[in-house]
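What follows is part of the complex, with its chains left where they were.
A and B are the chain letters, set down in written order, and residue numbers restart from 1 in every chain.
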Amino acid sequence: MIKEPEAPVTTPITTSSKQLEADFPLIFERAKPGRRAAHPPVREGADLADLLGADNLRQSPPKLPEVSELDLVRHYTQLAHRQMSIDANAYFLGSCTMKYNPKVNEEAAKLFADIHPYQDPDSVQGALELLYNLQSYLEQITGMDAITLQPAAGAHGELTGILMIRAYHDANGEGDTRTKVIVPDGAHGTNPATATMVGYKVVEVPTAASGEVDINALKDVLDESVAAIMLTNPNTLGIFETNILEISRLAHEVGAQLYYDGANTNAIVGRARPGDMGFDVVHLNLHKTFTTPHGGGGPGTGPVGVKAHLADFLPKPRIKQEVTTDGTRFDFDEDIPHSIGRMRSYYGNFGNLVRAYTYICALGCEGLKDVSGMAVLNANYLRIKLKEAGYNVPFDRINMHEFVAQPPDGLKTLDIAKAMLDYGVHPMTVYFPLVVKEAMMVEPTETESLETLDAYAEVLADVLKRAEHDPDFLHEAPFDTPVRRLDEVKAARQPVLRYASEPS
Amino acid sequence: MHYLPHTPEDIAHMLEVIGVDSIDALFADMPQALHNPNINVPAGLDEVSLLNHLRDLAAKNQTPTGGLLGGGTRQHFIPSVTPHLAMQSEFVTAYTPYQPEVAQGLLQATFEYQSMMAELTGLPISNASMYDGASSVAEAALLAVRQTKRKRVVVSTGVHPEAREVMATYLKPLDIAISEVNLEQLTTSTDVISNELGDDVACVIVQNPNFLGYLETMPTLAEATHDVGALFIAVVDPLSLAVLASPAEYGADIAVGDGQVLGNPTNFGGPSFGFMTVTDALLRQLPGRIVGETTDVDGKRAFVLTLQAREQHIRRSKAKSNICSNHQLAALMATVNMAALGPQGLVELATSSVRAAHTLANKLEASSLNVLRGTFFNEFVVQTNRPATDVRRLLAEHNIHAGVPVSPSYGLGDAIILAATELTQDDDIINLVDALSEIDANIDANQVDTPVEKVLEVAHD
């Protein structure tokens, strides 16, 4: 493992440089039979063949890596060094709200790590109280009447919400007649995918020149066959849907339900509530707005809030409070008459619910309002700075927590993104939303300082300057990352999806 | 302002650059009626008060020890080195590896994860993780329906009740029928399953060890399933695969399950992660992210998200699933943990758990408790003279946390599931046996139900 220097020798040297060729080893390639890191307690006793029957046993132990503790540590410490992260890099990934994840949340989560979902409820009153409080804080924050904490991610929240809408229409005898879900063409892919999973036909409405949903196009497709409209507000262009109250009126006029994809809540938290906008169902991404870590792509956490008319359709269980003369007691509420059922095992991503709760308690209501204020301030400031740096902003107006830009004509977003890597800066979201060509979707979040925003803009300006001088530079970047541009076609055409151990 | 860097001068400067005169002006697009909602959340706290509040809440919980609670989640040994490595902030505060050049850390770790899950289950293709075991069962059923274009799913009641509920929730709007097959004498009968089979069946889903803890005859069940052209879906405890026959060995097409036992704390049930591995034939139907190996322009090995044409961000309404964020960080904990334990450690954990559970069962029987005999792994059923939730509560009063209630739908009367792991010490066993004897004996005569017939012990036990 030494042979791969963390950063290769790049100065011209005359002998061939071995380590430039060396691949970073897999943990399997560092292994050797007989090595081990951890030492569990071992109970002596009967042979498993006697206890379980030899037929039930596997032929040979799984070929997992066998490494010493130090080799294990070196491997995953070095791997951590081959990874950009919020804690080390500016990471303005649009739509993902990559804000600072407070360390105190981790301390809080540790306090609850070892309780079990099937303990006697009287022995987990603290956990239940926390969940109950969180339910009610999220009701307040979203302006909804009831919350389920169960969904495991945003998309899972969407599924929960659309299933409830379907159950609601079913209960109203409209299950068969409402067959469509409307989503804007700028919507995140999970929105149409969710609608399909619930058996709906997806109808896309275009984006108007303003960057908002084309309200006339919406009217054209909105009728009694529509089960729901799914919107993000602000939308994926970072623009607030100014017609939201009108859209809500139109939707409800034809009996459709209005679904709020809460991925962009960071723009409005503490300042405006989807419930007040007329949404019937809301999901929140606690891993975005509420700082729960989701390294590598998850876990998310996607609580769903509903208006009163949908509360009877929530998944089971919710957390209830019982106030008796003996005091207050918390328990699971399984008594939800028309419940859609259950979205996952147990009660949700509890560890992350603790973190989100900790975050809300730290900030309080005023603090939450500052979050959206500073997030929107940062994004607008950066929009101006990127324009100054030479980038296009197709929908150039006051944006919310994020905005979409484009490289100058003739340049590719992909190339810009790759060039940024050498500056130690993580690129923005690229090629999303689909409605903007060469989209660069930038979301700086409220935890970034003015100096970081300025430096980010300088990096982007510098990339353009270099590209002018040396047109090839952009196509070749990055130069200084652990690996350089990857052959993605090969990955898909000849899929290698696991380490193949030698036959032994 | 917690976590915010903005000084008043910063704000003034930025507003000037933007050309507006207040923060509120940035929100002018919002209809007036939406502004200034009344949000009833307590005022913010300093860090000491904050942690004191959380500690006060935590103090209202009792933390189980001894690994006696099961039911899909169990406390197992996690070496100190595991969270130290998996929770490095470079891993924790990254997101989906969209830029592979600067995400080799997590991409490679995920590739290692996929390799380990493939190794454990014997099935060659693993996705990068899913939400949990229950939702993975539902996704597996959907996969089978897509692949076979059939619309009936047969499932044994040995599958975790919550997984069956989740599957029912997912499948309902798609008009997919579910045929539940009850256990006979604690396990799934191949005969009874066979009676349910036909060429409209997309898949048969069986859990091993089943929810009650007993081993299923997976090979014959798989054979019967394949006879009608359906897919066999094995729901497995991945830790048990250190010693039990792998899904590949008995011919499963899909293996799914919950990964908590591989190195995540019990966390009151989440987050853990779901896993799914499949045969090569099912690769293009697999939901969720997949990491593949490739090379970079210099020819160096590198890892990247691949085969994304299955996913929602590319295929939108035609995607295989709507899943986007998965449970990668929990899967990373498992990856590091499996590497820390190695095969030997994993075998030790599984073996010690089985031995502890069998010792517990023997001791309970010796104290005249009604253990339901069968070939069980590290969980098993005890019938009780009181309602299960009462037993659990009374045990908790002894500061023993044990006894997952068995639903009446199993037809076993009042009964609890007990578990044991390598963390179960002799004292834990003695205390549980004593407490349970006391609780079970100490009951009004007229409350006693007749226990159902004791199931015959399986031959080789």
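Observations on the model:
One rule holds for everything that comes next: a contact is a pair of C-beta atoms (placed from the backbone, for glycine too) under 8 Å apart; a residue touches a chain by one contact, two chains touch by 3 or more.
Here the structure is a predicted model, which is why all the values come from computation and not from measurement.
By label, the number of copies of each protein chain in the whole complex stored in this file is given as A x2, B x2.
Just so it is clear, only the chains that are shown with their structure count from here on.
Subunit B has its Cα centroid 20 Å from the Cα centroid of subunit A.
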